[in-house]
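One protein chain omitted, others in place.
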Amino acid sequence: MAEEYNPYNPIVMDHFLNPRNMGDLEDADGIGEVGAAACGDIMKISLKISDDGKISDARFKTFGCGSAIASSSMATELVKGKTIEEALKVTNKNVVDALGGLPPVKIHCSVLAEEAIKAALDDYIKRHPEKAALVAEKKHKA
Amino acid sequence: MAEEYNPYNPIVMDHFLNPRNMGDLEDADGIGEVGAAACGDIMKISLKISDDGKISDARFKTFGCGSAIASSSMATELVKGKTIEEALKVTNKNVVDALGGLPPVKIHCSVLAEEAIKAALDDYIKRHPEKAALVAEKKHKA
Amino acid sequence: MIKVYLDHQSSTPVLPQVYEAMLPWFSEYYGNASALHEQGLRAKAALNQSRKQFSEAIHSPDPESILFTSCGTEANNLAVKGTAYALQHKGKHIILSTAEHPSVENSVAFLERQGFTATRVSVDSQGFINPEDIRAAITPETILIATHYANHDIGTIQPVAQIGEIAREHKIQFFVDAAFSAGWLPINVQEMNASLLSLSPHRFYGPKGVGVLYKNRKARLSSIIHGGIQENNFRSGTENIPAIVGGGLAMQIAENERETRVSRLRVLQEKLWKGLSEQISYICLNGPLPGENRHPANLNVSTEFIEGEGQLLLCNAAGIAVASGSSCVSKNLKSSLTLTAIGLDITLAQGNIIFTLGKDNTFEQIDYVVSSFAKIVERLRQMSPMWDAFQKGNISSVIPGNPK
Partner (left out) sequence: MIKVYLDHQSSTPVLPQVYEAMLPWFSEYYGNASALHEQGLRAKAALNQSRKQFSEAIHSPDPESILFTSCGTEANNLAVKGTAYALQHKGKHIILSTAEHPSVENSVAFLERQGFTATRVSVDSQGFINPEDIRAAITPETILIATHYANHDIGTIQPVAQIGEIAREHKIQFFVDAAFSAGWLPINVQEMNASLLSLSPHRFYGPKGVGVLYKNRKARLSSIIHGGIQENNFRSGTENIPAIVGGGLAMQIAENERETRVSRLRVLQEKLWKGLSEQISYICLNGPLPGENRHPANLNVSTEFIEGEGQLLLCNAAGIAVASGSSCVSKNLKSSLTLTAIGLDITLAQGNIIFTLGKDNTFEQIDYVVSSFAKIVERLRQMSPMWDAFQKGNISSVIPGNPK
């Protein structure tokens, strides 16, 4: 069976072949774009964030290899429903683990996904400076 | 067929497997032994020479590889019936040709055969100095 | 499921006749060709029979000029390093092009670390070497000119006979890497004035596990794998008899069928490029247009705004086997050496796809590939932030002349 012979595990293949949350968000509250074509990957993540600081929706667009696409897809899944604070804690390792592992040479894709999420959140915070304090405050308490 | 796969041509194989004139001659008139075990070959050729200077019989004994044995066998065949003068003209090339060729790395076997014949004839001439003149005289005439 | 194999440059299936010819050499005739008994002598006879087949196919003056190695890469290493070691007392300078296969480039780079020097002659935007650039690079120290016949990435066919003429004039050893050419292009080592020429049988329906180096009797060469006296002392190690037997037969068949195979390939190649360029926007052809200057099996394209690996994986999911010179795919920055050498924009290099046709591909397969590939490109562009930016006019196409 062709399915047995793939460079990635079934979860990665599934997220590559059936990406979740692909696209852009109209009126996104935060957009992050990281990477460069010359390096082989560009990831753009758009977030919709409700007033209570919850990520109500997430979308991605990616120029890059199979694991870059799968990492973006998984990253959007991971942050959906999370608060900003929780989302800021999502690491590339979380993405890799959720994907059931990536080949060593492809770990950088998950790093890029983490960075794209962070960039989108930064963008949101930049647009909503009042929330920055909230985040910082909550961080303090913890 | 096994016969197709031999390191030598059929004539050489025949002379190796069915050597002609193998052995010693009782009361040989000339004996030549050349080579050394350390070099991998020793050839001994014994000749019976009649009063008219004809080689009436020849025998060989050889320590050496297949082509050394075949070369000795062929050399004895070549000189039988020849006069001393004719036998002195037998070259290693004659041996190689009569054998239908030898591999390049084995040409030295034919050289040894030529040398063994010459050594046996030298031995005869040493034992019969009166014939030396005859040989020389005939050589002059020629 | 439909399966279309379009990666014949990376390997080809062994022909049924070749396979049949190899079979007795595993369990029935298993002798070592150095052994002095029936099994060994039989193996040696098989070796020599194969030498004859290769020799005839490339118009070598004699079968003894054929040396067996384990693959094309090793043959290239032997040619380059073997020349360097044999002639280092004469000089230490090597000339090559910027678009060599990594086996040549990296052999030269290894020698540079050992004190040799090299001049890498640039290729033009279609991958052509200018023979006059080779001439200009020659110094009194030059001991080797190493070039390829057809480029493995973009199919450019080099003017090897002209380069050979220059090598002859200057009495410099000339090596031709024909690992992607043999079986597809006519080879006459004497007309090319090749001192050394390499072949790789698994690229023309022969088996893996054997490479060939033609070595002209006058060429000087040192061994690089040391040990026993196999291959006339130029390559030690027990010979892979089944692969050598199969390789020789595959060469003979390839040569007999070459013109038939090639004229069919040329039609498929034209059809494929026509289909792709009509169905897909912002796609460019790398290397010369299909025709006499391009390898008949190779089609190298770049689809703009998307990356290569995703295309490969979606092709694979559609049953289509292709390759890419993108560094992301090969995990080796050097694999896109040729694309860098022709000055291809880095984003186009990222989106690189290599189709290599074979003798069994059909017109229907080409139609399927064109329509599938168009969908794949469309799908990936939908995912691509670059496509988005291009649509919005934020970036522009880097394809020269902006085709379609």
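Order as written gives the chain letters A, B and C; numbering starts at 1 within each chain.
Following the convention adopted for this analysis, contacts are C-beta pairs under 8 Å (C-beta built on N, C-alpha and C of every residue); 3 or more make two chains touch, one makes a residue touch a chain.
As the structure is a computational prediction, the values presented were derived from the model and not from experiment.
Participant: One chain isn't displayed here. Which of the visible ones does it touch?
Facilitator: A, B, C
Participant: From the list C:Asp153, C:Glu239, C:Glu307 or C:Asp388, which touches the chain that is not on show?
Facilitator: If we include the chain that is not displayed, C:Glu239 is the one touching it.
Participant: One chain isn't shown here. Among C:Gly82, C:Gly164, C:Gly183 or C:Pro207, which residue touches it?
Facilitator: Missing-chain contact among the listed residues: C:Pro207.
Participant: Given that one chain is not shown, which residue among C:Leu36, C:Ala161 or C:Leu289 touches it?
Facilitator: Candidates C:Leu36, C:Ala161 or C:Leu289; residue touching the omitted chain: C:Leu36.
Participant: What chain A residues would touch the chain not displayed?
Facilitator: 2, 4-7
Participant: Of the residues in chain C, which ones touch the absent chain?
Facilitator: 5, 7, 10-16, 19, 22, 26-28, 30-32, 34-40, 69-74, 76-77, 101-103, 106-107, 109-110, 114, 200, 202, 207-211, 224-229, 236-243, 309, 312-313, 315-316, 319-324, 329-332, 335
Participant: Need a quick check: the contact residues on chain B for the chain that isn't drawn.
Facilitator: Touch set of chain B with respect to the missing chain: 2, 6-7, 16-17, 19, 22, 24, 33, 37-38, 40-44, 61-66, 68-69, 105.
Note that in this section only the chains that are shown with their structure count from here on.
Participant: What's the distance between the Cα centroids of chain A and chain C, rounded to whole Å?
Facilitator: 41
Participant: Taking the mean of the CA coordinates per chain, how far is chain A from chain B in Å?
Facilitator: Chain A and chain B have C-alpha centres separated by 92 Å.
Participant: Going by the touch rule set out above, which residues of chain C reach two or more other chains?
Facilitator: none
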